[in-house]
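Removed: one protein chain of the complex. Kept in place: all other protein chains.
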Amino acid sequence: MTHPRYGSFDRVAETDRRALRMTVDGEAVAALVGDTVLTALRLAGLAPRVSEFGDGARAGFCLMGACQDCWLAVDGRRMRACATYVRDGMVIVTGWGETG
Amino acid sequence: MSAPRVIVVGAGPAGVRAVETLVTHGLAPTVIDEAPAAGGQIYRRQPAGFRRSLADIHGFEAGRAGRLHAAFDALAGKIDYRPKTQVWTVAGTRILTLRDGRAGDHRFDALILATGARDRVMPFRGWTLPGVYTLGGAQVALKHQGCAIGARTIFVGGGPLLYLVAYQYAKAGAGVAAVIDGVGATAKLRALPRLAAGRSTLAKGLYYVAWLRAHGVRVIEGALPEAVAGADAVEGLRLRDRRGRAVTVAGDAIATGFGLEPETRLADLAGCDFRFDAGDRLWLPETDGEGRSSVAGIYLAGDGARIAGALAAEITGERAARALLADFGQARDPARDAVLRRRLGRLDRFRAALAHAFPYPHQAAAAMADAVMLCRCEAIAAGALRAAVRDLGCDDLNRAKAFTRIGMGRCQGRFCATAAAEVLAATSGRDLAAVGRPRGQAPAKPVPLTAGADQ
Partner (left out) sequence: MTAVDPTEVLIVGGGGVGCATALGLARRGVPVTMIEKGLIGGQASGVNFGGVRRHGRALAELPLANRARRIWPRLKALIGHDGEFVASGHLRLARSAAEMAEAESYAEAARAYDLDLAILDRRALDARFPWLAAEVVGASFCADDGSANPRLVAPWFARAARAAGAAIHERAEATAFARDGDGFRVTTRDGRAFTGRVLVNAAGAWGGRLAAAFGEPVPIETITPQMTVTEPAPYVIVPVLGMISGGLYLRQIPRGNVIFGRGRGVADMAAGRARVLPEVSLDNAAMAARLIPRLASLHVIRTWSGLEGEMPDGLPVIGQSRTTPGLLHAFGFSGHGFQLGPAVGEILAELATSGRTTSPIAPFDIARFAAAGDG
C-alpha cells in the first residue's frame, strides 16, 4: 500500500527510542515514544488533513498549537496532531475521515 | 491582609520568574500552562526518554535554559500547577479554562498574563503546501522532536531566528538548502552600530552567519519569497530580489518567519487597552513602566506583551510580580527595582535596534499578488480583500473580516491579520493604525461543543 507523498521530516537525533504501533486511516505507521502524532505522520510523508476549501493537503505550520492547521481524530477524539504524543495502539483518522 | 489569589498564565521565561517572585514573597499562585511541562517555546523540555544534553539543544543558551527549568522545579509543592490547560477567555475576575475537553473556571484577585509569542509571517504563493513551516515550528521540530522538517530545508525570512535555526539545523547534520534574508547586506551594515548595544547577542548572530558561510551554506541577502515550487510537496522556492530579479532555490521544506509578534488574545479578551506601535507596526497591549495593564489587577509580562527576547522576559516577569506585590501592600526593595530597570533599559535599546535592523517587509506584504492565499484557514486570497475595498469601501480590519471571511477561521486571524492589515491599509489609502486591529472574540482557541455538557 503506497502512502501519498507530501514530503517528509528527517530524523536527525534521538533515534534510540522504543518503537510504538499506531494506525493512520487503517494503515500501520511507525513511531517512537516521544513523537508527536504530527511528527510520526510527517516522517511517513503523510498529512493530517485536507483543506475544506479545495486547496489540498495541510501538514501543520507552527508546531506549537497556534495555527490550528493539524486537526485530526485520535482514538475518536479530535485533537491537534502537533500537541498530541503517540501512545501504543493509537488509532488516527486524518481530517474528518474523508481523506485517503 | 489576606494573601491575594493570583493566577499566572504561561510557564515560559516570563511566567516562571513571575511565579518564583510571588512564591519568594509568600504567595502560592495558580499556574496555568498549555504545555505538559514548563519552559515555554524557547526552553521547551524534551519528551521523556530523549537523551540530548542542554548544550546539544540550546547551544549558547544552555545555561539559561537549565537555570530556568531548575527554578521552576524548585517551586514544586508551593504552587497550584495546572499544565495541559488552556485559558479560553477572561471574564471579570475569572479565567475560563479547558483541560482534557472539559471546561473549568478559576477566580483571581490578580492575573499575570505571560502568554508568549508566535512567528510573524508574510504569506506567499504556496505557503499552505505540506512542508512549509514557521521558523519557530522548524526549531520545535529539531529541539523537541529531534527532526528536521525536511532533508534540504530552505530558510527564508528575517530577524535573528532565521540564522539561529539554520545554524542549529546545520550543526545537527540536517540539510540546509539555503538561507534567504529579506534584509540586504548594506542595510544590516548600517544597523550594526545600534546593534552593538547588545554585544553578546550581536556577537552570536554574527557567529551564526559566519559559521553557515564557512560551512558552504548558500546565503542570499535582500530577497523575499514569492512562490513555492511543487504540486503536493515543496520542491523549491522562487524568490524576488530588490532589483526584481527572480531566483529559484531547490529544497524539500521551507522554514519561514519575519520576527515574532506577541500572543495578546487573552489581554484583549480581558478588556486591556491596546496602542499602536509605529516602530513594530503592531498593536500592543498598553502597560505602564512595570507591567500593569489598563485593567486593575491584570499584569502583562514577557513576549506576550512586547517582543524583547527570553532574557527580557525573565526580567519583565519578575517586574510584573513585584508590581503586583506592591499593589497588594507588600513593601518594595528599591535596590532590586533599580537593577531590573537598568538591565531592561539595556535590553530595550537592543530590542529597538533589532526591530529597526530587521523590519517586517510591509511593502512586499502590502503588494502581494491577488492570488496569494492571505487567510490560510479559510483559503481567502488577497484579491478578495482588495475587491471589498473597491466594491464596499472597506477601510477597517473588522469590516474586512465580515466582508471577506479573512480571520474567521480556526486560528482567528493569528497568521493573517498582520499581512491583511498591510494590504488593507495600502489598498484603502489609510495609515496602518487607522485600519484598526481585530476585535477579540472568545474563545481564544477552539473549544469542543461538549466542553460544558453534563458528563
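Order as written gives the chain letters A and B; numbering starts at 1 within each chain.
We take it that a contact is a pair of C-beta atoms (placed from the backbone, for glycine too) under 8 Å apart; a residue touches a chain by one contact, two chains touch by 3 or more.
Keep in mind it's a predicted model, so treat the numbers as computed, not measured.
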{"item": "Per the touch definition above, residue among B:A55, B:A278, B:A371 or B:L392 touching the missing chain", "value": "B:L392"}
{"item": "For subunit B, residues in touch with the removed chain", "value": "88-89, 91, 96, 103, 391-392, 396, 399, 402-403, 408-410, 412, 441-443, 446-454"}
{"item": "Absent-chain interface as seen on subunit A, which is shown", "value": "52-53, 71, 73, 77-78, 96, 98"}
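What we mean here is this: only the chains that are shown with their structure count from here on.
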{"item": "Geometric centre distance via CA averages, subunit B-subunit A, whole Å", "value": "24"}
{"item": "Subunit B residues touching subunit A - in the complex, by the definition given at the top", "value": "34, 41, 46-52, 56, 101, 118-119, 128-134, 136-138, 140-142, 145-151, 172-175, 232-234, 252-253, 263, 373, 376-379, 409-411, 414-415, 445-446, 448"}
{"item": "Residues of subunit A defined as touching subunit B within the complex", "value": "4-18, 33-36, 39, 42-43, 47, 51-69, 71, 77-78, 83, 85"}
